[in-house]
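One protein chain is absent from this view; the other protein chains keep their places.
This part shows subunit A:
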Amino acid sequence: MGSAEEDYNFVFKVVLIGESGVGKTNLLSRFTRNEFNHDSRTTIGVEFSTRSILVGDAVVKAQIWDTAGLERYRAITSAYYRGAVGALVVFDITKHQTYDVVERWLKELYDHAEPSIVVMLVGNKTDLAQAREVPTEEARMFADNNGLLFVETSALDSTNVEQAFETILKEIFHKVQQQKQRNSQSNTVALASGSPDGAATAQEEKRPCCVAI
């Protein structure tokens, strides 16, 4: 699950976005630490956690940024979409309002992130099936029509959490591989590039360090 000095071949930056209270922080803690917190406190600003998984032969380190969902924080959080190669747009299946605004979240995302970003729509809280307000098929259709991956999860009972992250990371991986092949002759790198230590950050090259003086 990731020591400080693990070896990895790729770093993928992924952002978690969606309305306040849909369960972004718990999805992240379930994936990175296998934890669920009933009183997971409000996220103010942005935080991130990492976890490395194996995709084929490659170790992919996911750097997943959790963001505040409240509208007023968007001016701050959207700056962190830069360089993301994946995004999970999360809604709460028991609150239709959080699904209604998915389109706005997508717009926000495409305004600030790379066009090639892989996006997954995530309907969270399936453990509260009796309170469901968003039918699975409705959300799936929306995802299909908008070229998004789709999954329903429960961070509380772990359903599909692992699968959600693995799916999106694999998808990003494939995209990176394709891009690599396509760009093998040229130097332009849109989604990934190698860095000196053999790792590839998903975005740009790693800036040289700066401990000068």
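Simple rule for what comes next: a residue touches a chain if its C-beta (ideal position, glycine included) is under 8 Å from a C-beta of that chain, and two chains touch if they have at least 3 such contacts; residues count from 1.
Criterion: contacts and distances are computed from a predicted model.
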Among "Asporin", "Casein kinase II subunit beta", "TBC1 domain family member 20" or "Replication factor C subunit 3-like", the omitted chain is listed in UniProt as "TBC1 domain family member 20"
Considering the whole complex rather than only what is displayed, give the residues of subunit A touching the chain that is not shown.
-> 13, 20-21, 38-48, 63, 68, 70, 72-73, 75-76, 79-80, 206-207, 209-213
